[in-house]
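All protein chains but one are shown at their positions in the complex.
Take a look at chain A:
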Amino acid sequence: MIALLTRDLRLAVRAGGGFGLGLAFFLIVVVLVPFGVGPESGLLSKIAPGVLWLGALLACLLSLDRILALDWEDGSLDLLATAPLPMEAIVSIKALAHWITTGLPLVLAAPVFGLLLNLPDAGYVPLVISLLIGTPALSVIGTFGAALTVGLKRGGLLLSLLVLPLYVPTLIFGAEMARRAIEGMEATTPLLMLAGITCGTIALLPFASAAVLRVNLR
């Protein structure tokens, strides 16, 4: 399992499109928003948590089709399926590798990008915490979507359509947590809901992804 994780990380670093691409996309979204809504800092700080969460979500979406499609194309997915690793472990490791290459850089870069959107001081810590807790769910759900569309040529758009609705709960509670903290309200409830969603998806979705993948490999 460690071998699969290191291979995926190595591939992400060498082939590009891993660490850099999602982060650059995130940056562009965040930079474009002030152009779109105007430079008024009051408005910007109000929408900052939502925009940062949306940006993270879209940046995550961008790299989803690489999770399994590349392995499917060159045949390694077939070979992995016959390897001693259970399919559930394979999809979990794939999701973890995706989170390390996409989710984690987004979490780490979020404070810098918050600066661009005039995020209020009280918002930095809750925003980073909400992203840290929420982005693993994005990767796990995304891996499920990738498993669903793995055999399809040009399945990227379908993948987005399938996955984005599933991201709604994470987005709602993630952005809500940061927003509440900024306004000085209690943020524990959305935090717990967010953590619950993440734990639930991590616990259950790998089984669904593995089942779907087995069907798709036939």
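Everything below uses one rule, namely that contacts are C-beta pairs under 8 Å (C-beta built on N, C-alpha and C of every residue); 3 or more make two chains touch, one makes a residue touch a chain; residues count from 1.
Heads up, the rule we're going with is that contacts and distances are computed from a predicted model.
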Record-based protein name (UniProt) of the chain missing from this complex, from "Heme ABC exporter ATP-binding protein CcmA", "SGNH/GDSL hydrolase family protein", "Electron transfer flavoprotein subunit beta" or "YceI family protein": "Heme ABC exporter ATP-binding protein CcmA"
Of A:39, A:75 or A:165, the residue in touch with the unshown chain: A:75
Chain not shown, touching residues in chain A: 2-4, 7, 10-11, 14-15, 71, 73-85, 217-218
